[in-house]
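A single protein chain has been omitted; all remaining protein chains appear in their positions.
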Amino acid sequence: MRIGILNVTGYAGLELIRLLAWHPEMQIVAITGRSQAGKSLGEVFPFTGLFPNGGLAAMTITEDITTEVDLVFSGLPHKASAEALLPFIEDGIPVVDIAADFRLHDPETYQEWYQEHPCPEYLESAVFGLTELHREEVQQAKIVANPGCYPTGAILGLAPALAERLIPPAVIVDAKSGISGGGRSLTLTNHYSEVNESVEAYALQGHRHMPEIVQELSEVADTDVQVTFVPHLIPMTRGILATCYATLARSVTQQEVDDLYHARYADEPFVQVLAVSPKTKWTYGSNHCLIHPVVHERTGHLIVTTAIDNLVKGASGQALQNANVMLGLPETMGLEAKPLFP
Amino acid sequence: MRIGILNVTGYAGLELIRLLAWHPEMQIVAITGRSQAGKSLGEVFPFTGLFPNGGLAAMTITEDITTEVDLVFSGLPHKASAEALLPFIEDGIPVVDIAADFRLHDPETYQEWYQEHPCPEYLESAVFGLTELHREEVQQAKIVANPGCYPTGAILGLAPALAERLIPPAVIVDAKSGISGGGRSLTLTNHYSEVNESVEAYALQGHRHMPEIVQELSEVADTDVQVTFVPHLIPMTRGILATCYATLARSVTQQEVDDLYHARYADEPFVQVLAVSPKTKWTYGSNHCLIHPVVHERTGHLIVTTAIDNLVKGASGQALQNANVMLGLPETMGLEAKPLFP
Amino acid sequence: MRIGILNVTGYAGLELIRLLAWHPEMQIVAITGRSQAGKSLGEVFPFTGLFPNGGLAAMTITEDITTEVDLVFSGLPHKASAEALLPFIEDGIPVVDIAADFRLHDPETYQEWYQEHPCPEYLESAVFGLTELHREEVQQAKIVANPGCYPTGAILGLAPALAERLIPPAVIVDAKSGISGGGRSLTLTNHYSEVNESVEAYALQGHRHMPEIVQELSEVADTDVQVTFVPHLIPMTRGILATCYATLARSVTQQEVDDLYHARYADEPFVQVLAVSPKTKWTYGSNHCLIHPVVHERTGHLIVTTAIDNLVKGASGQALQNANVMLGLPETMGLEAKPLFP
Partner (left out) sequence: MRIGILNVTGYAGLELIRLLAWHPEMQIVAITGRSQAGKSLGEVFPFTGLFPNGGLAAMTITEDITTEVDLVFSGLPHKASAEALLPFIEDGIPVVDIAADFRLHDPETYQEWYQEHPCPEYLESAVFGLTELHREEVQQAKIVANPGCYPTGAILGLAPALAERLIPPAVIVDAKSGISGGGRSLTLTNHYSEVNESVEAYALQGHRHMPEIVQELSEVADTDVQVTFVPHLIPMTRGILATCYATLARSVTQQEVDDLYHARYADEPFVQVLAVSPKTKWTYGSNHCLIHPVVHERTGHLIVTTAIDNLVKGASGQALQNANVMLGLPETMGLEAKPLFP
């Protein structure tokens, strides 16, 4: 299959390169970039010369995809992403958008958090690509909106409890993210000396990923779910830990909760329920989401911790997982990488 | 004044050395250690040779304090601390215990979280040394129990809202701590390769600092406060960020909350209410607690973030603050160090 | 092929687990550990449940290998390693020793830097497993001594210049290593708070890896080579950068040196000569050694920088590379992992 990647010089695009280097059925045939167009991939990222099919390092970064492709991934920022994907969508070519443009079903909500939507007519047919929740729709989709990095862990961690009405529709998500979540652009929030040896909360009045969590958890719970979401910046490159808090709606034992979660995710290749609280490092470089639900008897709360690698399950790995499903390939193909520990 | 420090080879003791090197009225006359007894301080920590009164580096670490002292700080672990302080307490010499032995008023609660108390008869007269809450009692005290690192930020952040009944007596504290909180002992939880590039929650069923938070917030609120407390390990050396969540009991504006917090801490030299959420790095090496309260209109929550340096305001700086108050010295003496940024 | 791993609970053993999980021809059938014997691998490392052939996580860690194996890797410390490998050696089973016991040909040199050798009679037939220098010997070997992490990059970086007598036999190697090089044991030199935000040189009078570098470079140069080697600890988990300095023996252009290095390593799958100085991060998790030679015209020096992942090319990846060669498998089998950047 012939694959195009929009914006290969950001971290989402670069991570796709790493993952697709393993993929036996997908072949990268076009890579775009903006400021680096005209250079070879190897000039921008010298280590890509280590990749097989040395061809990759020699491939030229172009401004647009001009060759025929069977699927397009977009690693562009929002708005630019929808605009660049539009021609492919109109041609009926499957696309996976790692940006936010097709995640929210409601164009008004999109406009509230981003800007006016460039092509709202496609929102209805787009599928929110949290594969574990929407696998069958992804199979049929031409447009898959890859979830945000924060929503991925939060939704997977809370969905089983909300679906079973184990908790009322009001949750708190305290999320801790590595710095790579902020991308490769140059800002003080990813300046080494500013963020190293420091932790901070941000977007306390509301983060753009919040409406995604609300949308998906409300669908799972079949009622409006109130989400208090506070993201934090942590001095590490990769990983998101989400600590989720909710009041238990009824008395329940730890064993019952464990059984519920294990049953929900028993057949999922990329979700694992653990008996101990996960370190984000246990997912470093892999496409897994690790989940640990806890019945906090003292206060009657359910606490769920989830860990992912924000660039893999939180971005490019999940994009590939979706693409595999869209193209009828085995879902885990090319995603066999094990976490790098330590 | 002649000062003795028990267990100078742990991080709390070492940090006292750094702070007392500035202090115009206190003079370190005795330092103890266990495995390192017999060595000079300079042998164990070569950089102490940089300190003034070079005498310090040449001072011998002993097993016990045998010279006359006006006040004793203990940087020993719990239980060992109470046992080593007992002779001084019985002699009426003022002590500041950085360990947990005199923090909880109720010996049964102490026993539940630690072990049988070695000298429960002294619990009643011991003062919980969060200076901002108990300044007058500290002035009169002979035994001051320095608060735990986690409780310091959590209590300072929530006390004003609870005192005003702005929130009901049920709070969630999600705390993120640097690795030095685990001390200088050798464990996998402070092994560099295990904790670097990783975040994890721990003690999900209950952490020993929780009962301190309950005790103090309940006193402030004048009712039993339910505390859900989850600590996390962050890959940095120093700093604790506490993100505190509570439901607002009544409608209130951001301005009203700001006014409340500013009024509460207006005269406090080491507490500062900020209009932006603090980075822990803004307190690096200083004795300050930075607080940022937020009215989260979307969900009707109060969210308060607080930042401290866990080894200063969370341990030895606060111990010195208490000692100054006990001895009738200016409260800020020796605590002028500014945060090191970047 | 049936594989046994001695000491799977250290970082070398654990990294072998990660790499062998990819390997299509090798199957792990026995894993040993000392303090953790009796537990399953999944109990000690919960993330191993993510690995395929879930069997791995359920496999019991034993004290000794008691099943039949076709090859044994040892991740034990020196001395213990030779002792544990001896029965397999005597049975003619191929072994790859990641420890230092069979690296030095001369038992007296070994004794000088370690202790009396437990089985010096096997030193002669053991091969120093820097595959790029001794591939043909490794093919025939029953005992392969995997090189130390520091020597790997230093030797690969200097060998081409010494072989061509481009430099005299006197070199300086200033090496910078991540903390995982110190293993998983508990010491102050891998205590997070002691080494984070700090750099230090150590073993200034001589490090155990020095005689390996001397032995191998002297063989390459066909004369005794003088090596000044200073290792440094860097606050990162993985990676070694070696900066090598030598005086140029004759006038030479950058182009000539580039040609020499490219020619030497043209057919090597795991060595790449770069036109820019490598970041260690470009090798994170991969088995590659990146090399950048520089003619320093101002001073007439040759400077060579080399980067590896100390746990892969510097330990377990190279061990697998050697095992592949010993067993007649493709040398790169199971070693396809690409560097994780960022």
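Chains: A, B and C, in written order; residue numbering restarts at 1 for each.
Rule of thumb we're sticking to: contacts are C-beta pairs under 8 Å (C-beta built on N, C-alpha and C of every residue); 3 or more make two chains touch, one makes a residue touch a chain.
The shown structure was predicted, so the numbers you read here are calculated from the model rather than taken from an experiment.
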Contact partner of the left-out chain, one of C:P160, C:G239 or C:G314: C:G239
Hidden partner interface residues of chain C, rising order: 170, 172, 174, 176, 178, 193-194, 196-202, 204-206, 226-228, 230, 232, 234-239, 241, 243, 245, 277-281, 284, 292, 294, 296-299, 301, 303, 305, 307, 342
For chain B, the residues touching the chain missing from this view: 11, 14, 18, 21-22, 45-47, 49-52, 180, 184, 197, 237-238, 272, 274-276, 278, 282-286, 288, 290, 336-342
Residues in chain A touching the chain absent from view: 11, 178-180, 184, 186-188, 190-197, 235-237
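In this section, only the chains that are shown with their structure count from here on.
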Intercentroid distance (Cα basis), chain B paired with chain A, Å: 39
Centre-to-centre distance between chain C and chain A (centres being mean Cα positions), rounded to whole Å: 36
Chain B-chain C separation of Cα centroids, rounded to whole Å: 45
Multi-partner residues of chain A (each touching 2 or more other chains): 197, 237-238, 278, 284, 342
